[in-house]
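Okay, structure first, notes after.
Here the complex is missing one protein chain, while the rest keep their positions.
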Amino acid sequence: MSLMKNILATSALSLSLGLASLASAQDYQPDPNAKPGGNIIVTYKDDVATLDPAIGYDWQNWSMIKSVFDGLMDYVPGTTELRPGLAESYEISDDGTTFTFKLRQGVKFHNGREMTAEDVKYSLDRVTTPATQSPGAGFFGSIKGYDAMADGSATSLEGVTVVDPYTVKIELSRPDATFLHVMALNFASVVPKEAVDEYGTDFGKHPVGTGAFKLADWTIGQQLVLQKNADYWRSGVPYLDSITFEVGQEPIVALLRLQKGEVDVPGDGIPPAKFNEVMGNPDEAKQVVVGGQLHTGYITLNVEMAPFDKVEVRQAINMAINKDRIVQMINGRATPATQPLPPSMPGYTKDYAGYPFDPAKAKEMLAEAGLPDGFETELYVMNTDPNPRIAQAIQQDLAAIGVKADIKALAQANVIEAGGTPKTAPMIWSGGMAWIADFPDPSNFYGPILGCAGAVEGGWNWSWYCNKDLDAMATEADSITDPAKQDERLQKWSDVYMKVMEDAPWVPVFNENRYTMKSTRMGGADALYVDPVSIPVNYDYVYVTE
Amino acid sequence: MLAYLIRRLIQAALILLGVSFITFFLLFVLPADPVRQIAGRSATPETVANIRHQLGLDQPFVVQYWRYLTGLFQGDMGRSYLQKTEVATLIAARLPATLLLMLGAIVAELIMGLTLGIVAAIRRGGALDQSLMITSFVAVSAPQFVVGLLLLYVFAVKLSWFPIGGYGSFSNLVLPALTLGIMGSGWYSRMMRSSMIDVLRSDYIRTARAKGLRRFRVLALHAMPNAILPIIAMIGIDIGIFMSGIVVVESVFGWPGIGQLAWQAIQRVDIPIIMGVTLVSACAIVLGNLLADLITPFIDPRIKLR
């Protein structure tokens, strides 16, 4: 029964729904019916790797870290709207390169010490220093002095200054419209130096933060218990006394236990084989909350390898894939995609229909490109279900226009290696590896996966598509930091992705939807159960009714 | 005896050294880069290079291996690349589950195998003997993942006699232990049968019978113990078969042991974990073989240690 997990989305976090707009930010109104107390049980198949906010980048630990730690910025629960977190307020200079954060006073770490500006600086230094080996270090690239940290010539970020114990000033080396989102990432969480020093590399197993919950017990490979932080600085929350995460539980087991009332939230979702059954039963369907997800599943076409160096060939491939059939194969849990951005992402181009499914036209275009008999190629794919199946559906579609694609189903690490090695993988199906947004901003889908910066050895731009003009446009868009010019910025991003579609280095295949199932005793707004930031559930705000 | 033991232990150490070398080499030539897994998708080439340097992965193979080996001799198995936790801690946390599963499997295979073997020997040549021996062939020919899924389907899903997965109580252990033990039970039933037949033919059993002892007493007190002894020595050998089996069985039942740890590590090239689990498994296999060889002479005095 292994591999039953909903692997469409692993090893990453995801965000969903809602348009981020700073101007309209309105904080969450706590539920008047909420009752404090109680324990819930959440299950996962895979072990929790770490709770170190600088390291954790998995599908399960992302939301746990969110509940144990806080950053300067945060999101309104259930939305993608930014709100201040540990920062009480912030100011942005006119040129958009200096951010001054005023910290809340009296916020205490789980060890009892008060959090100050020194901790903010320490935490940013820690996450960017190469010794920490944080997978999120690159997000802080716009902070002044980042490069010196990355190459090891500095031990502290030049751009981060402690003005007084409750004020931090962060200077950027270039305007970065996404910076506040970056400060809301787990990687920007504030950690106490003394606890990191005490546990060293094992800090991830002994986390100390300022969050709504603290770690109470951790039996590796079995369970992890988070306990309410009674001194939490946001008043009234969390409602739950504790949360028990049980790991090593198959999704199917978790679902059966939920039906018996033993589990409150199966963290890996509803297993495919049970999906139709659950959704067909009105009582059980009521327990399911459906939401969008900032996810796109795509095929990369390596523009450095013949015949994908010809744009006609790439366009033909785009027209050959029967996306509806692939969506049917995964029980309709996704929507066919037209472009790199998912529909709920700001900057999504609504009136763009994408390439039509038209095998006859595709065959014609191949003939015009001098390949009337098609060609042979390879399709790389991660070897966990359902990805090899999706690859076989793609393979059949390609065969219909005369393209013979051999499938290479490999371990995740081997596919990533092949993708980042020049002229190795002509086509890659992205399922199981990428791309789920880190934060709800269109720039997040460009840089590493479509921009020139990622089209290098070891990079994540597996189509090796590098368009200098688009890179310039992207930089231009991200230097528009004025909230009043948001629409102009989003339009620029929309243009970038439309140009990408003309050059067709990708075949966008589908955008996944999210289905969270919960026990009948769980309370709180539906939005908390498809929270774009805390997956599967925003633990700080949900409650139990009995 | 002592000299023999020392020689065998030295041999065992050399074997483990060889295993570590070959595994390290295989992971070195593996076309997948652990640094890319660590650095994440937003990393710059400088960050990647820096992490590579910190982990010493930019060193030649010999240097890397030597470092690993010196660490190992100081009792340091390294830290997981992705979890940052010490490999020893991770393995220690999961080893009890694996050992419990193996113990369960040994009990299961002995109970099933010996019972079948004894019954077949007593009814030698009859229809029951024939069908039991076919059963034993089926047991050794059945793929573990199919047996596991079948047991799950019948006893957990359809009959609800046992939980579908999980860990912690006796009822959780039954199905995985049966799955892991079923292959061995096939071998043991055949060995037990021939061993029993030999014993039943022997003079002292005939004497006992002639003395008028009851059939059951003869079987239970004289024949069985003598027939079982040679089989006990084989248990050590099972470790090797189990070490392959756990990867599949733990994954089918969601059992939190080192098999799952290894499988997840292989997916993401977490080399220190793969090395650690391989070495611990190899250690267990070598010790199991050694134990088997040490026990044999006590059971069968005709065999001498060389």
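List of remarks:
The chains carry the letters A and B, assigned in the order they are written, with residues numbered from 1 in each.
Operating definition for what follows: a residue touches a chain if its C-beta (ideal position, glycine included) is under 8 Å from a C-beta of that chain, and two chains touch if they have at least 3 such contacts.
Methods note: contacts and distances are computed from a predicted model.
Of "Aspartyl/glutamyl-tRNA(Asn/Gln) amidotransferase subunit B", "Cation acetate symporter", "NADH-quinone oxidoreductase subunit D" or "Peptide ABC transporter permease", only "Peptide ABC transporter permease" is the UniProt protein name of the chain excluded from the display. Of the candidate positions B:9, B:92 or B:134, contact with the hidden chain is made by B:134. Only one of the listed residues, A:89, A:111, A:155 or A:276, touches the absent chain: A:276. Here the missing chain is touched by one residue of B:18, B:71, B:96 or B:126, and it is B:18. The residue touching the chain not shown here, chosen from B:3, B:29 or B:159, is B:29. What chain B contributes to its contact with the hidden chain is residues 11, 14-16, 18-19, 22-23, 26-27, 29-32, 134, 137-138, 140-146, 149-150, 153, 157, 187, 190-191, 194, 234, 237, 240, 243-245, 247-248, 251, 262-263, 266, 274, 277-278, 281-282, 285-286, 289, 292, 303. Residues touching the missing chain, restricted to chain A, are 1, 3-4, 252, 271-274, 276-277, 328-332, 383-386, 388-389, 391-393, 395-396, 406-411, 414 (touch as defined at the top).
Everything below uses one rule, namely that only the chains that are shown with their structure count from here on.
Remark: chain A and chain B have CA centroids separated by 39 Å (rounded to whole angstrom). By the touch criterion stated above, chain B contacts chain A in their complex at residues 30-34, 36-48, 50-51, 54, 79, 82-86, 89-90, 93-94, 97, 149, 152, 163-168, 251-256, 260-261, 264, 266-269. Only residues 1-3, 45-47, 49-50, 52, 55, 57, 130-131, 133-139, 141, 147, 150-152, 201-202, 204-205, 219-222, 247-250, 252-253, 256, 384, 411-414, 416-418, 420, 434, 438, 447-449, 453-454, 456-458, 460 of chain A touch chain B when the two sit together in their complex.
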